[in-house]
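Every protein chain of the complex appears in place save one, which is left out.
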Amino acid sequence: MTRHRGRGIASINYPIGMNLGGDPSQALVHSNPSGKFTVALSSIDLGQGMKSVTRQICAETLGVPVEDVYVDTADSDTGPHCMGSFASRGTHRVGNAVMMAAREARGVMMEAAAEELEVNAADLETDGRGNIHVKGAPHRSISTKDVAIAAQFKQGKTISGRGIFLVPLSDVDPETGEMSPATCYAHACLVAEVEVDDETGEVAMVRMDSAYELGRALNPRLVEQQLVGGAWMGISHALYETPEPYYPDPSHGPRDFVEYLMPGPGDICPHDIAVLERPAADGPFGAKGPGEMCANPVLPAVANAIFNAVGVRINELPITPERVLRAIKAQGGARPQARR
Amino acid sequence: MSVTVRTFTSTGEAAAVLSSDRSARYLGGGTLVMRALNEGDISISTIVRASDHALTRIDATGSRIIIGAGVTFARILAERDLGFLHAAARSIGGPAVRNMGTVGGNLFASIPYGDFTVALLALDAVVSVQGGLGSRDMPIEEFLQTRERQTGTLVLSVSFQKPASADAFRYRKIARIKPKGGAVITLAAHLPVSSGRIAGARIALGSMAPTQIRARAAERALEGRTLDAATISAATAAAVEGIAPADNALASGWYRREVVGVHLRRLLSGQE
Amino acid sequence: MAKTALQFQHNGRDVAIFVDGGTNLLVALRELIGDMTPKFGCGQGGCGACSILIDGELHLSCLTLAETVAGRSVETLDGIKEGPNLHPLQRAFADNFAAQCGYCTPGMLMAAKALLDRNPQPSRAAVVEAISGNICRCTGYEPIINAVLAAASGGRARA
Partner (left out) sequence: MLELRKDIFADERDDNLKEIGKGTQRQDMLGHVTGTSTYFDDHKLQGMLHLKVVRSTHAHARLRRIDTSEAERSAGVRRIIRGSDVPRNLNTLLSLINFGKDDEPSLAVDKVRYKGEPIVAIVADSPREAYEAMAKVRIDYEPLPAVLDVEDALKPGAPVVNDTYPKNAFIYHDVYDHQKLRFGDVERGLAAADHVLEQRYQMSPIEHAPTETNGSIAAPDTNGRYIVYTSTQALFFSLDTCAKILDVPSNTFHFIGGTVGGGFGGKVDTLTEPLSILGAMLTGRPVRYLFGREEEMQYGPPRGAERIYIKDGVMRDGRIVARKIRAYFDSGAYTRLSSYAAVKCAAHLPGPYTIPNVYGDVYCVFTNRTPATAMRGFGVTAMDFAIECQMDKLAHLVGMDPMEFRILNAYRDGDMKAHRREAKNTALIECVQVAAEKAKWPIREEFKRASSRKEGGGSRAAIPPTPRESYAPATAPSQQRTTYDRAPATSREPPSPPPPPPPRPLAPSHGAARFSSVFGTRRR
């Protein structure tokens, strides 16, 4: 019995938002009478953190603390249209819509504050802690709460804003495929280390090192959630998952979580991640979207690591022990490549 | 037709209903019957329970061990005298399933389930069943061959001779997912040694046939020999003789044939 | 349909309901008692989203015939808070960002609680084993394992 270690890499990019654009999202932001804000969306939080990231975007744009903002998702009577939570479009598209709405609301808030402080709105700034003051004169200040009360009960203004973000739909040339698929791209490179059992074809993950470039990590903890969980899904796609184990023969489809294979808590490995931030020109605070691309480099990196370990190329997914073993037998045994 | 639950204190009454009502199933730990109901199995319309304490008794003090059919895997894991069965018990489900699933129920679990039964087969267990007309003991192999019919009976207990030493009984479940995964292959070996030689070897395999089976050719290769490299090699080579495993979602028959010998060798030689 | 009367303790309170024959405990808890914390993920025993404690032991409510808990104590995620305060496991899950979609979280927390109730200082391997019956599709398990270890060590970070 021999177990062989090997390392492999893959580098990728990923388009942000629906291909070709044409996928709008809208947001509404409004303040209650005490200066607390609600973001109304029809967008979905399916775990990726839509509520949380748009909350931070709104707070930053308004210039108020994050505690003063809550995001309401997905009620078709109150939330304006959104294309949906897919295609890594949430942070980018919805984030931009929220920014635009928050900017408009901020404009009204600053006007209302200017009226109360009897200054020009252009001379005001927010301190991010719930106050608005004259630039360079922090003592000439009013709280957002008092502004909201004044706007509502004295000035008769609604501190609210509307936002939409739309990347115009691109045409596609039938002959050349000329098109504008996306306005920005995220990037990644990942190194996988595996251990291959040359008698059984079993592959175990040893560790991963990666670098992901995402425009800006709006919330590093949420980014970490996506990247760690996404890399797990990449391992899962690489080595385990299929609802048709004998594709294209459809027989023996799994019926439960014992037959549908995904790595368990005992199959995971350490993963060191670096996050790079090259801001996208049209991203909210430069952000792209980490959600989808994070699994993609793992699949080929694992396949390439297996080659490095035992010298076989597996061109079919998932890379089951059977496929590895067949390939090892076909080449007459494991052929470990230069250790890297 | 709705579902009726019937609870009895005596196993006799429970067995009488099971044998007379084709739609009746014994609940046991619930992991098979409740799943079937949840998934719309309308062939079940009576759930039978029995509260007889004998069903949950473990007698592990003597050389002959008796385990009630209603004993859960968690209880086996809590029983120090059953240490040789802990690996098999731990290989069933996650903690919740081990708190629910029973030894008796495992006898009815089809591939890719039923790992504990592989251990029982290697131990040459006797299954005590109660039918409508009375109870009887049958060798586990006979039970497994007639399993379809046994849903109309009530399994009371399993019993077997305790292995003479910790080394005489070995168990390994080959699963892709860790620590809880369905079996690619399950292996159990009982290797009694008499005067330094193996006498009465039993090798049992799961997922290598529609029910748990014995690797008889491998057993023959071990019989009367010492467990040295040559013997292990002979047993390994014979592991697939006469065995034609099928494809399922977890592995193909080809793969199972290819690796069963490898895993048997590792089990017999104590390798990881 | 004939219904059967059933009494048990639900998070420390006596409850009485009438169940149809064959009703599982998950349906009884959610639809008859209104405790929505245990989730349906498969009805097969494979995902652990419906995990609860019965007399302190981890069980799958979807595979539990409701009638079998008569006179017993059933604990769900709804019962683990200490008054208005979060249970240390809940706090540790939050601190470690151990939830994304949140759907497996109730079952994970109950599996973790079953472990810590018996083994307050578990090894990483024991934590892995304890949550092995629970499927999480979002996190990759690492933050969940870290959260349980953190709760066990009283909130101190652990390697």
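Each chain gets a letter, A, B and C, in the order it is written, and its residues are counted from 1.
To be clear about the criterion, a contact is a pair of C-beta atoms (placed from the backbone, for glycine too) under 8 Å apart; a residue touches a chain by one contact, two chains touch by 3 or more.
As the structure is a computational prediction, the values presented were derived from the model and not from experiment.
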| item | value |
| --- | --- |
| Where the missing chain makes contact, among the chains that are shown | A, B, C |
| Sole contact to the chain not displayed, among A:108, A:148, A:184 or A:235 | A:184 |
| Of C:3, C:81 or C:118, the residue in touch with the unshown chain | C:81 |
| Residues from chain C at the interface with the omitted partner, ascending | 1, 20, 22, 30-31, 34, 36-37, 39-44, 46-47, 49, 76-78, 81, 86, 90-91, 93-94, 97, 99-106, 109, 135-138 |
| Missing-chain contacts mapped onto chain B | 1-3, 37-40, 42 |
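Keep this in mind: only the chains that are shown with their structure count from here on.
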| item | value |
| --- | --- |
| A-B against B-C, pair bridged by the larger set of C-beta contacts | B-C |
| Between chain C and chain B, distance of the C-alpha-averaged centres to the nearest whole Å | 29 |
| Intercentroid distance (Cα basis), chain B paired with chain A, Å | 47 |
| Shared interface positions of chain A, touching two or more other chains | 255, 258, 262, 264-266 |
| Residue numbers of chain B (touch at least two other chains) | 179-180 |
| List of chain B residues in touch with chain C within their complex | 2-5, 7, 27, 29-31, 34-35, 37-39, 47, 49, 74, 93-97, 99-100, 179-180 |
| Touching residues on chain C, where the partner in the complex is chain A | 42, 44, 46-47, 97, 100-103, 127-129, 131-132, 135, 137-145 |
| Chain C residues within the chain B interface of the complex | 1-2, 4, 20-22, 24, 43-45, 48, 51, 57-60, 62-65, 67-68, 111, 114-115, 128-134 |
